[in-house]
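A protein chain is absent from this complex, but the other protein chains hold their places.
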Amino acid sequence: MSETAPPLRLLYFAWLRERVGVSEETLALPEGVATVGDLTAWLRARGPGYAAAFASPVVRCAVNQDFATAEAPVAPGDEVAFFPPVTGG
Amino acid sequence: MSETAPPLRLLYFAWLRERVGVSEETLALPEGVATVGDLTAWLRARGPGYAAAFASPVVRCAVNQDFATAEAPVAPGDEVAFFPPVTGG
Amino acid sequence: MAATVRVQTAPFDIAAELAALSAGRTDIGGIGCFVGNVRDSAGGRAIAAMTLEHYPGMTERALAAIAAEAEQRWALLGITLIHRVGRLLPGEAIVLVLAASAHRQAALDATAFLIDWLKTRAPFWKKETFADGGEDWVTAKDTDDAAAARW
Partner (left out) sequence: MAATVRVQTAPFDIAAELAALSAGRTDIGGIGCFVGNVRDSAGGRAIAAMTLEHYPGMTERALAAIAAEAEQRWALLGITLIHRVGRLLPGEAIVLVLAASAHRQAALDATAFLIDWLKTRAPFWKKETFADGGEDWVTAKDTDDAAAARW
């Protein structure tokens, strides 16, 4: 991974935002993270707020504003959002 | 049938009204008429406009503002309406 | 639950009817609505106007009976049925159905039920005046009977 690669943009919504403590952050794609599942595991180990947020099995994800599964690839420059199941309407 | 019995009130709608030529008329319940089917047969023999109106197999009827079949009874004082299948909405 | 049932020649005001249905209420979760309009053609023939005739007295009874049937079938918090009569032009609204409920599925199902039954059980008749000067009574559709029979 080049050091000039664009960062990831991470977004958190609803109770994930409240548990993580921020609505948005940017970071370089961590070593060894290639998928949404990898990223989730990496974030979970980052601190108690993240651990609490990602402890729930219902956490949903979108990569570049499309719903994505744990297997979806994550690359530098991506916008990755985590949130609970949606409850609009 | 007593001569002081109240008359039938007959109503015609849509193309039945146009064929019969009137929208409404009153008449004494004819001899031998006990049902909607009897009344229809009696009216059909009343003139060419009536014959044309009641020639159609789709003619519908309401007695006292409730949908009624050919077997429904007709009595002095009833309001009997004839019309095509409804097409509102 | 009070149903509002009306036959009128004047246009209806949908916003006013929605407001009347939900005024002061905080128990309504969803309102289903259907507006029927006069179309500009029928069977490929251009339409200049539509004239609606009805059976005064029986119409109101029939609409009230249809509303009562919907109340039996769904947990509703309000129903509005308004049907216009007289001469209408293409683009004008003919009929308005509103059904309010705590839950959306009941509101949507009741709305579909009300318009399906209204089309087959209320004494209205439409006459089309064509752009070429001809006119004819609209014939009842088998598809309307089938739609009403679903419920």
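All chains are identified by letter, namely A, B and C, in their written order; residue positions are counted from 1 within each chain.
By definition in this document, contacts are C-beta pairs under 8 Å (C-beta built on N, C-alpha and C of every residue); 3 or more make two chains touch, one makes a residue touch a chain.
In this text, all values refer to a predicted model and were calculated from it rather than measured experimentally.
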Chains shown that the absent chain touches, full complex: A, C
Selected from C:66, C:115 or C:138 as touching the chain missing from the view: C:115
From C:8, C:37 or C:139, residue that would touch the chain that is not displayed: C:37
Subunit A residues touching the omitted chain (full complex): 11, 13-15, 58, 62, 65-67, 81, 83-89
Contact footprint on subunit C, counting only the chain that is left out: 13-15, 18, 22, 24-41, 90-91, 102, 104-105, 107-108, 111-112, 115, 147
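The definition used in the following text is that only the chains that are shown with their structure count from here on.
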Centroid spacing, where centroids are CA-atom means, of subunit A and subunit C in whole angstrom: 49
Sites on subunit A at which at least two other chains make contact: none
Residues of subunit C touching at least two other chains: none
